[in-house]
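Note sheet for the following structure.
Here the complex is missing one protein chain, while the rest keep their positions.
Chain IDs A and B follow the sequence of writing; residue 1 opens each chain.
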Amino acid sequence: MSALLVVRDVVRSFGGVRAVDAASFEVERGSITSLIGPNGAGKSTLFNVVSGFLRAEAGTVTFEGKRIDRLPPHRIAQAGLVRTFQTARALARMSVLDNLLLAAPRQPGERLLRNVVGSRVTRRREQEVLARAHELLALVRLDRHADELGAALSGGQRKLLDFARVLMTEPRLVRLDEPMAGVNPVLRGELLEHVVSLREQHGVTALLVEHDLEVVMGVSDRVVVMSNGAVIASGPPDGVRNDARVVDAYLGVEG
Amino acid sequence: MSVLTSGEFWAFVGVVAGIYTILTLGLQIEFGYAGLLNFGHVAFMAIGSYTMAILVVKSGWSMWLAAPAAVLASSAAGIVLGLATLRLRADYFAIVTIALSEIVRYVATNEERLTGGSQGTINLAGAEEASDYNGQWQRFQDWFQGTLHLGSKDVAMLVLVWAVALALTVLVALSIRTPWGRVLRAIREDEDAARSLGKNVFAYKLQALALGSALAGVAGLFYAWQFSFFSPADFAPLLTFFAWMILILGGVGRAWAVPVGALVFGVVFAGTRFFEFAPFTWFDSAERAYLRLMIIGLVLIGLILFRPQGLLGKREELVLE
Partner (left out) sequence: MFLQLLANGLVTGAVYAIAAVGVSLVYGILRIVHFAYGDLMTFGAFVAVTFDTTLGLGMIVATAAAMVAAAVLSVGLDFALWRPLRARRANFMSLFLASIGLALVLRQAIFLAWGPQPRAFDVDPFKVYTLGSVRLSGAQAIAIVVAVVAIVLVGLLLSSTTLGRTMRAVADDRALAAVAGIDTGRVVLSTWVLSGLLAALAGVLAGLVQGTFDPNFGFTLLLPVFAAVVLGGIGNPYGALAGGFLLGVVTELSTWEGFGGGVDPVYKPVVAFGVLIVVLLARPQGLLGRARLV
């Protein structure tokens, strides 16, 4: 019972409407947890709160026992929680390789002076980072595109790049924001394999926000269901699938 | 036509182009690399010039101490600007930077005791003392000229300015190739993506402003040395716009585009002074001044319309579309 991420009673409103209403859930270390719910349930808002892009009005978010809800997004990322965005944000005018190199943690070269003073350490790290980048590019089969600009990639390729970039950050918890959105069926399988490999091969915990129930049910260890801003159910996929409240929430919307 | 072939004239044009190169290099870091819309850039040049002049003339510092202090002052001012304004959205930021540069100009114009007021540094002290910073520089320049057996003072200044300008260009070009430069470029592309990868965007933008302002300060130093006396009117927003012109003309995002843009701009701008053919002959010399500025405006518009990547920029890496 090792909860890596604990979200407790988070509240967030927009213009008087409570988009997230005292939501709580936990993510276990080494698991794949999915956050699902009909449109407007508050998933994206909660997701944004967890990653620091929105501030919670009440409640706490704890990572490895330390509170992160008051931290700016870049510090949360530095702590090991990395997120992807719904529309893959490949940096368009930088090369695919640069996109990856950027993501590597602990780069002394990112401080300007370290390129002058202590430059040997800087350069050695840069070599390491370069090697790892090529490894990951090969993993997502984008190595042939290493020198192309981000803008040249197709939508699906950008998703793969996004994914590789996330791995590059050596994360402890990865938050994937609708990873299957806009992905063609062929690519879907590949991406799915990568998501599962997070847990299997890289020992990384994952939190997904996803609409596609099939994906979610097949891949997750745990599912958290939201409706109207509140968490209405959480547990293993099978249990949740048959939960009356969940069925109600989805059917109620799809009418 | 004789002026057109005068070495002295072209040396002068070259010096101004060199000063503009240094100024615009700062803008290249701020906008070309970090994507910051600083439209008050000239204020930091003014701070550099004035700080040095005041420290030498009023506080009796040696010019060789005052100069680095002035650059630090410019840099610090850039940091202050950043702290106050970096949280603003891009368009507000642009407008506020213009406002701040005007504030600097207003203060310089009205605080006579500090800056000599609207008449400029000639007013700082007695005529002899007022040019003291320039006097110390002249001695250095003469020594330099003598040591290298250069023909004239103008050539000496030309060599000095361009030695510094080229060295700075090399440094700027190198810096963008570092991991640090990579983060800057990422910030220009997509701040939120950079943040989600753990980069402290605010700190990097601040660094870009600090460096860009420092470069503007250096440009200010050379301006003071070249022109001896200067006044707040010399640092009008028009100069910032010239720097932007040069930036676009050369090509946004490439360090070496800056000296190229500055030279082309300098030659064209100065050269048009002496076109002795129609339609220029229709205008008297006062009117030609207006015409020249109008042409600059038209060239800027033309660049934006037809060649936004400038002379050396790459189409795919266009920042302006």
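By definition in this document, contacts are C-beta pairs under 8 Å (C-beta built on N, C-alpha and C of every residue); 3 or more make two chains touch, one makes a residue touch a chain.
Here the structure is a predicted model, which means the values were calculated and not measured.
Participant: Where the complex has a chain not shown, which of A:V20, A:L54 or A:V223 is the residue touching it?
Facilitator: A:L54
Participant: Looking at the whole complex, which of B:I95, B:I122, B:L171 or B:A203 touches the chain that is not displayed?
Facilitator: B:I95
Participant: Spell out the interface residues on chain B facing the chain that's missing from view.
Facilitator: Considering the whole complex, chain B reaches the absent chain at 37, 84-85, 87-92, 94-96, 98-100, 102-103, 106-107, 110, 192, 241, 244, 248, 283, 286-287, 290-291, 293-294, 296-301, 304-305, 308, 319-321.
We adopt the following convention: only the chains that are shown with their structure count from here on.
Participant: Could you give the separation in Å between the centres of chain A and chain B, each centre being the mean of its C-alpha atoms?
Facilitator: About 44 Å, centre to centre.
Participant: Show me the residue ranges of chain B that touch chain A in the complex, using the header's touch definition.
Facilitator: My answer: residues 175, 178-180, 182-183, 185-186, 189-190, 192-201, 207, 316-319.
Participant: Which chain A residues qualify as touching chain B in the complex?
Facilitator: Listed in rising order, the residues of chain A that touch chain B are 51, 53, 72-75, 77-78, 82-85, 89, 91-94, 98, 101-103, 105, 107, 109-112, 115, 122, 126, 149, 151, 165, 169.
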